[in-house]
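Structure incoming, see below.
Missing here is one protein chain; the remaining ones are kept as they sit in the complex.
Then we have chain A:
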């Protein structure tokens, strides 16, 4: 059997320079990077001054919380953190588009969405501190636990939406996933099921340009939103750093789903400003000038420019939000440091409903074993 020559070589792993040159398809934008309000033929939004200020506050608090978590990781209080820096508009805009009765299926980076759902930021840190595998009750805020296994939650979202449809309820579901996740079979299957059952689910892809070290071109040869067409539902690309556009597009998509229109794919075009996680070193695979170029499109600065120009907010308001974020950060910091260590016996809980013979036997043996150390100061097993 003959084998193709493998002589082709390149000095680095083949990452090409990207961004800028290649013609990008149009995206929905309502606020330019300079903070100018523009109109779109299909999507519009009309917010009260209070709502506008609210979006600003959400984004600033979210960013501050995220920065605090990064610091806590550096200080050894967290084992890991996945920063959302740069994706505040994509998350706040879409999260604020949901209704209380809608259901949200996040990845591990949706700290801003969690905020809009009313999840206590402190609870997000349990998993990253290592005290639990997800520190909140999903049904309390209709916000599922973070899902680390890439793409798998999109199927759960489709199924949840199928449940809503069977029930005749008028709620909708939103499933978050990344550009990298768009390659997973699970995501393609979620699209298929949602389309076939006309399920009320919005697939919300945050294309932050990177999946750890792999740029989006390694996942797709077409813009991700265009994939929806092949499954038989609409797809749209929105400026993911424009909170107004994200809010408008996601609201419309959720409303469409609630009223029997079926699934829709929203691709929020944004950028992961930080490393993949605190364990990652982005300098190994991408140039900093790309990040610098995206700084000019910062979601918070652009909304702030707009608010100031419109006279909707002033320095006093910004100072107030800053003070509030200081207070929140302090609460988070102190909260993490005083988080109780989990009880070793808890590892045997909720494996099954109560009364499982094997787990009960192991629990009893472990308790006896732990008790045998009580004479020793250390107490714990080596």
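To be clear about the criterion, a residue touches a chain if its C-beta (ideal position, glycine included) is under 8 Å from a C-beta of that chain, and two chains touch if they have at least 3 such contacts; residues count from 1.
One rule holds for everything that comes next: contacts and distances are computed from a predicted model.
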Practice task
Tell me the UniProt name of the left-out chain, picking from "Sarcosine oxidase subunit beta", "3-methyl-2-oxobutanoate dehydrogenase (2-methylpropanoyl-transferring)", "Transketolase family protein" or "Coenzyme PQQ synthesis protein D".
Solution key: "3-methyl-2-oxobutanoate dehydrogenase (2-methylpropanoyl-transferring)"
Problem - From A:133, A:259, A:310 or A:327, residue that would touch the chain that is not displayed - result: A:133
Exercise for the section: Write down which of A:38, A:148 or A:296 is the residue touching the left-out chain. Expected result: A:148
Completion exercise
Among the options A:341, A:354 or A:374, the absent chain makes contact with A:341
Fill in the blank from the handout: Of A:95, A:121, A:180 or A:235, the residue touching the omitted chain is A:180
Exercise for the section: Based on the whole complex, identify which of A:67, A:80, A:273 or A:301 touches the chain you can't see. Expected result: A:80
Completion exercise
Contact residues on chain A toward the hidden chain run 1-15, 79-80, 127-134, 148-151, 180-181, 183-186, 211-214, 218-219, 279-280, 284-285, 341-342, 344, 346-348, 351, 358-359, 362, 366, 369, 372-373, 380-382
